[in-house]
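One chain of protein is taken out of this complex; the other chains stay put.
Here the chain labels run A, B and C in written order, and each chain numbers its own residues starting at 1.
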């Protein structure tokens, strides 16, 4: 197994999918000859030709409209939005069209072949518009799936699963991990399941749930917490929609405590949904309130990035608090 | 005081605001001579001229883009989106622009004058695209305010407050109440506070929280529940963002039980945020899990509208369930 | 590619440098305009077109009446625009994709959608391909290559560009036609779709029905330009404007457009000048925003009368045939409506299917909970309760047809 970074893992997944099925197409702004501003689509145009990997005009609503049509026709489009912050012009095409295509037509037509990739999240000094984590905006939308990988291995296996999934998938790639996250990745084809969370570490005192780049933050927090003698169970949610309630329920039934962390602002973030569901299902087992460690309820900022965001020391602090209950 | 319906109350509020301040403008699709497809802007063009009340071309992203610019210039635009289901093409202008205008410029510029009105919600046999309640999509966005009135009196007072509020406000009007909800409304100018919930009925066993048209559903549920001897406290949230945590916290500290209901689908709906926050702040006082009564996690449908939506019998059923804890 | 010609005078072009004429073939009395040529349209196809026009008119009249009687929640008519819609659909290959806005039931009638199929959708019964989820008039048929209608305007336009791109890659010589109103053409999706179509050389025909109004908004408040056609220049796209009430001009123009699209991968914009003779929908009353006089002037240009005059001159049609056809269609509409009205709604379980390819565990839980709830409060959910009772439900389902695949 070679040691590669997340961008390379994503590029491999796209390459495998395009080699296997000629209906798979990759496109978006600067995706063609240049290989994307982050180079996730490098060399795909050389290998598969301009018809299957190409630049589009600069219009996100058009990119996703076009992709919806292509998917309805039976192709398997993998559309890139250059930054998740710029997915909003396509919000209508995603929320009113992609998500409702199958339902409204009684499955006469569907866009299940569609995958939308977007670099996502903070930590690269991006200020208001190169930092957002918009998963919760989409998680309120029945009909789409949402996936966020935490490392190269997960990125490759989940992206291949997303491309082949019979439903449209939003695939958010934590861009600060693109080069920073490095790991062993099998060269061959493999898939990881969509809709299943993964327990990355077992423990007994508290359950910590996150996804994407936040998993590294959790790991650092766990180090601090375990020094204080707190045994942590760590879960990577991986799929935001549909999400794996049962794995978290089981864990909380065991630990009695739950902390959820995400990069997006608190109000209406996806931690709220997890918290609400878990307290419904585990009410009698909760030993302390479910805690959310999130960004402040403000737009992202540049110079105060570090203070604004849910960094690791915030986690043991809050996870100590519940212990005092 | 005259007895009028919600449309008339909204029309009065617009009329008062336009008469008082010539910077107030109303526009949108069919808003001009025709007075809007629901007639909320009737006679305003006659009274205030075509420059201040007019039709726009059919382009929601343009309507809100234009309105953002107008507001930044110092005008006080009241833009109508014909149905809340069609607000998504303007999502980028609202979420990335309206909401972040003041913050990103350090308050050099702001669009605080802007109000966006949209008929909203289900109950008029609208199927997928004339039924949506998208408040939660916006509630994840720091920088905007969101208001939903429950009757004509509230509609007039809250809309006048929204137009004069120093921040941009999304004003969702439950369209099934437009003609159905009738009540006494003072003819003169008055305002109701944004950001404050209202206790519409006191009680001691359980707190029921909702907004907009769901308040009527709650009232019917309360009748059923009180027959069973359950004393209900009812709260109209009124503002979804910012929302009045303290009023609900105080009520739950008293009743020990909370049920939240909304028309939107469950996952990622605003009930999740309320539930998550209240269990954080009232953990030791909760006698049973916080319950959410919401639509199914599907797009809206036409023929099964009634089954899909959170109707009143669902409320005592769930609110009995917690009693058995 | 950008021109390099230079000028040294600071002169602005104002858009008045050119004008786009309207291509017209057929006069209202059924004769050809001087200098106009008849397209290559044989009797069989001409009658197929005409019969679809009449079927559409009859369906529209009857269903609006049904809506007025309270039998139907909502309806939208194609009235006045039958030549534009059906004339263009007829110029296509029957396997070409049609992506419509909502006022193009004529194209579906032309392709062979039956009154039963129309009715099942209108009444959202268990045989509706769309499983009773959408409002009336949101038809779709996989078999007939007619994309299910979606209410948000203009979203189908870039989708058509994408669909056609897929057709081009598939290499089967097919194209996509996408219909939209002059109002919908103001949406951002329109701009995206046309630009991407010329950049990517996609076999798509953009067919704009310029019927003068978007609900109450007249086209002078929709755009300042001379119609929608000049926008093609912005994308270097082939364009033609046709008299939309002239079935021969529409047919010929679309035929030629299809050649450009399929043979040369050149997308085309067609602007059909027409008029919405009826209200916007059953919820609308146009007397608030336009004059009777204007309506009358357009009623005199009725595309059906015009085509009939031509057919009669050709000797392909006469009054007896007309009467027989009308009588048969009227009777059929009534029969099929009665059948469709009586059918039960789709089963309760269809509430949670098709959200995803498979029902998720969370949705299954919600459905189970809903069923328990309905059993507990049957009086609050009479229809739901009925469908949960095996005996009543079986009675409702005497005729059990497979209702999927849009007729496949």
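Criterion: a contact is a pair of C-beta atoms (placed from the backbone, for glycine too) under 8 Å apart; a residue touches a chain by one contact, two chains touch by 3 or more.
All of these numbers come straight from a predicted model, not from anything done at the bench.
Colleague: Which of the displayed chains are touched by the chain that has been omitted?
Modeller: A, B, C
Colleague: I'm checking contacts with the chain that's been left out. Which of A:30, A:250 or A:287 qualifies?
Modeller: A:30
Colleague: With the full complex in mind, choose from C:227, C:286, C:303 or C:344 the residue touching the hidden chain.
Modeller: Residue touching the chain left out of view: C:227.
Colleague: Would you indicate which residue among B:70, B:118 or B:177 is in contact with the undisplayed chain?
Modeller: From the options B:70, B:118 or B:177, the contact with the absent chain belongs to B:70.
Colleague: Sort through A:48, A:86, A:243 or A:270 and give me the one touching the missing partner chain.
Modeller: A:86
Colleague: For chain C, which residues touch the unseen chain?
Modeller: Contacting residues on chain C, toward the hidden partner: 1-25, 33-37, 186-192, 195, 198-199, 210, 219-227, 230-240, 243, 249, 252-253, 256-257, 260, 268, 273.
Colleague: Residues of chain A in contact with the chain that isn't shown?
Modeller: With respect to the unshown chain, the touching residues of chain A are 29-30, 32-34, 37, 54-55, 57-62, 85-86, 88-89, 125-130, 266-267, 296-299, 301-304, 306-308, 311-314, 317.
Colleague: In the whole complex, what residues of chain B lie against the chain that is missing from view?
Modeller: 25, 51-52, 54, 56-57, 59, 61-62, 64-75, 77, 89, 92-93, 96-97, 100, 102-110, 112, 142-143, 145, 166-167, 195, 242, 245-246
FYI, only the chains that are shown with their structure count from here on.
Colleague: Using C-alpha centroids, which chain lies at the maximum separation from chain A?
Modeller: C
Colleague: Based only on mean CA positions, could you tell me how far chain A sits from chain C in angstrom?
Modeller: 39
Colleague: Compute the distance, rounded to whole Å, between the mean C-alpha positions of chain B and chain C.
Modeller: So the centre of chain B lies 35 Å away from the centre of chain C.
Colleague: Hey, how far is the Cα centre of chain A from the one of chain B, in Å?
Modeller: 30
Colleague: Send over the residues of chain C in touch with two or more other chains.
Modeller: 131, 133-134, 138, 150, 152, 188-189, 350, 355, 362
Colleague: Where in chain B do residues touch two or more other chains at once?
Modeller: 61, 85, 88-89, 128-129, 267, 297-299, 301, in rising order.
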